[in-house]
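Only a single protein chain was left out; the remaining protein chains are all shown in position.
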Amino acid sequence: MSTQTEPESETEIEESEAAATETESAVESPGDRRRREKGERAVEEEAKRKEAEETLDEEDTVQIKVFRYDPEVEGKQEPRFDDFHVPFFKGMTVLDALIYARDTYDSSLTFRHSCRQAVCGSDALFINGSQRLACQTQIADLDSETVRVEPLPHQDVVKDLVVDMEHFYDQMDSVEPYFDADELPDGDETQRQTPENREKVKMSTRCIWCGACMSSCNIAADDNQYLGPAAINMAYRFAMDEREGEIRKEDRIKIIEQEHGVWRCQTQFSCTEVCPKDIPLTEHIQELKREAVKSNLKFW
Amino acid sequence: MSHSYDRGFIEDFGRWREFSAGMWAWIFHKFTGWVLIGYLFTHIAVLSTATASDPAVYTDTLQGLEALVIVRFLEVGLLAVAVFHILNGVRLLFVDLGVGLEAQDRSFYASLVLTGAITVASVPTFVGGVLA
Amino acid sequence: MAEHYSSFQRGGTRWLLQRVTAVFLIGVLAFHFFLLHFVNHASEITFAGTAVRMSQVGYFATMWLFLVTATFHGVNGVYNALINQGLEGTRKNAVKWLLVLASLLLVAQGTRVAIAMTNLV
Partner (left out) sequence: MYEHDVIVVGAGGAGLRAAIAAHEEGADVALVTKLHPVRSHTGAAEGGINAALHEEDSWELHAYDTMKGSDYLADAPAVDTFAQDAPEEVINLEHWGMPFSREEDGTVSQRPFGGLSFARTTYAGAETGHHMLHTMYQQVVKRGIEVYDEWYVTNLAVTDHDDPEDRQCHGVVAYEIATGEIEGFRANDGVILATGGPGQAFDHTTNAIANTGDGAAMAYRAGVPMEDMEMIQFHPTTLPSTGVLISEGVRGEGGILYNDEGERLMFEYGYANNAGELASRDVVARAELTEVNNGRGIEDEYVDLDMRHLGEERIVDRLENILHLAEDFEGVDGLEEPMPVKPGQHYAMGGVECDENGETCIDGLYAAGETACVSLHGANRLGGNALPELLVFGARAGHHAAGKDMKDAEIQTGYSAKSEDGDVEPPVEPGAVGASGEDAAADGAVVDADEVLEHTIERERERVEALMEGDGLNHAEVRSEVQKSMTATVNVFREEEGIKEALRDIRRARERYEDVSVSDPSRTYNTDLIHTIETRNVLDVAEAIALGALARREFRGAHWRAEYQERRDEDWIKHTMLAWNDGTPELYYKPVLLESQWKEYEPKERSY
């Protein structure tokens, strides 16, 4: 390290490496050795894996059935379901099981994930027939022998459990999803907002862009241009924020009133049911419908 | 992006098993609405017999139809359809007003049950005439 | 005001009218069903009976409004459903006018029938 001068440390490495190669090369070349070791290891790994799977006790394992698809890889172009047996522990989530399956059995198993705590919105999946966050879903709560995991319905599948989110992002962007006050106080002053008003928009600000709601909505499935519950909720978040002011609110109402806006919602409630952040989406959509009617009636 | 990857059965047919109350309510409401508007057109068509110069045509047509058992049963069906559409319509009106949203699934089930009850209760009145 | 008025979106109006007509229909439809199936059994209906009822101005007006609102409500409902199904462009326009025509015919014929039922003519 730093106490040593550089050349010294370098020679040391060279020396030790040279020594290592010398003893080995009597028998085989380093390349051969590496390949042999690789081969041996592969066999070992395989054996370990088999053993791991076999020793798994029926009782404390769960079976996950995972959707597989890859447009490029032969054998995966036809969608299929793969079964994995995963050792169960208390508190295990579906995401834990997926990670285990990937790291132990098949490293090509592909899914998005990051925070493991329901804040990043990466891992909304179709689990046992419902849109849920894998990280937020306790396997024990599913009450079923096998857990079926699929990518979100009504979105293009990129690979395995990964869907294309572009359309969802586009819909979010189309409602001008940013705070844009009519006027702002001077530089070092904050705006005022009543606690009641904050309370009113609170739930709507919790959205983590997971796309579960959009995927669950039959209307959004049929009508690709429908803004969808998340985007409408986003519009609600700003339209109802008293800090933005009346003029902006009027504009926002116009956005959600468009052809494929709020009127498309048929109050099916499935969005509200699947939202992992418990946002009362239908309620917000309905309130915006009334706001729209009100703002139109004003001018009669 | 209009469609997701075709997952065959799961996507096309299997989904209904995963529908929740709100989705069923929507489907039923749609169905009943269409039946009702369809009925309205036929209804007016039948009543058009009233414009005939002889009033008896009207009376005969209506009573002739009413004499058919099948028509009586269809009427029961119509009642069921109308009652459900009304009850669920009321439910939807409340939803539009933002009232009782937490109970939306229960109110749907209540609509179903009530529809069933009213329909069964009215069977004697409807079918009575022809069978008796 | 004028420019606000011009930016008015029909989506909202139709939505609102659908609800308003629904509220009206609740009462009238229930009344209609009750009167013609429970109070007067459908099988006992005669032209004479109908004519008596229809000759009352109040009843006549109610029934005529029933016809108009139900037509609007029903046809508008169908139209919405079709739009939600993805109807667009020229086909949407065609369907729209077709529905409008059908409604007008229905209301016209309904009105003719209703008038025939009264002993006014």
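Letters A, B and C name the chains as they come in the text, with residue numbers starting at 1 for each one.
Throughout what follows, a residue touches a chain if its C-beta (ideal position, glycine included) is under 8 Å from a C-beta of that chain, and two chains touch if they have at least 3 such contacts.
Just so we're clear, the structure is a prediction, and the values are computed from it rather than from any experiment.
A.B. asks: Missing chain touches which shown chains?
C.D. replies: A
A.B. asks: Consider the whole complex, including the chain that is not shown, and state which of A:70, A:222 or A:259 touches that chain.
C.D. replies: Considering all chains, including the one not shown, the answer is A:70.
A.B. asks: Over the whole complex, note the residues of subunit A touching the chain we left out.
C.D. replies: Per the touch rule, subunit A residues meeting the hidden chain are 1-3, 6, 9-10, 12-13, 17, 34, 37-38, 41-42, 45, 70-73, 89-93, 96, 102-104, 107-108, 110-111, 113-122, 135-138, 140-141, 158-160, 162, 165, 169, 173, 176-181, 184, 187-195, 198, 201-202, 205-206, 208-209, 238, 241, 243-244.
Just so we're on the same page, only the chains that are shown with their structure count from here on.
A.B. asks: So what's the Cα centroid distance for subunit A and subunit C, whole Å?
C.D. replies: Comparing mean C-alpha positions, subunit C is 48 Å from subunit A.
A.B. asks: Between subunit B and subunit C, what is the gap in Å from one C-alpha centre to the other?
C.D. replies: Roughly 17 Å separates the two chain centres.
A.B. asks: Two-or-more-chain contact residues of subunit B, please, as numbers and ranges.
C.D. replies: 92, 96
A.B. asks: Could you say which residues in subunit A touch two or more other chains, in rising order?
C.D. replies: Residues 266, 289 of subunit A touch two or more partner chains.
A.B. asks: Under the stated contact criterion, what part of subunit C meets subunit B in this complex?
C.D. replies: Subunit C residues touching subunit B: 19, 22-23, 25-26, 29-30, 33, 37-38, 41-48, 50-51, 67, 70-71, 74-75, 77-78, 81, 102, 106, 109-110, 112-113, 116-117.
A.B. asks: Inside the complex, what are the residues of subunit A that reach subunit B?
C.D. replies: Against subunit B, subunit A makes touches at 67, 69, 79, 129-130, 150-157, 163-164, 166-167, 218, 224, 266-270, 272-273, 280, 282-283, 286-287, 289-290.
A.B. asks: Using the touch definition from the top, list the residues of subunit C that touch subunit A in their complex.
C.D. replies: Those residues of subunit C that touch subunit A are 1, 4-5, 7-9, 11-13, 15-16, 84-86.
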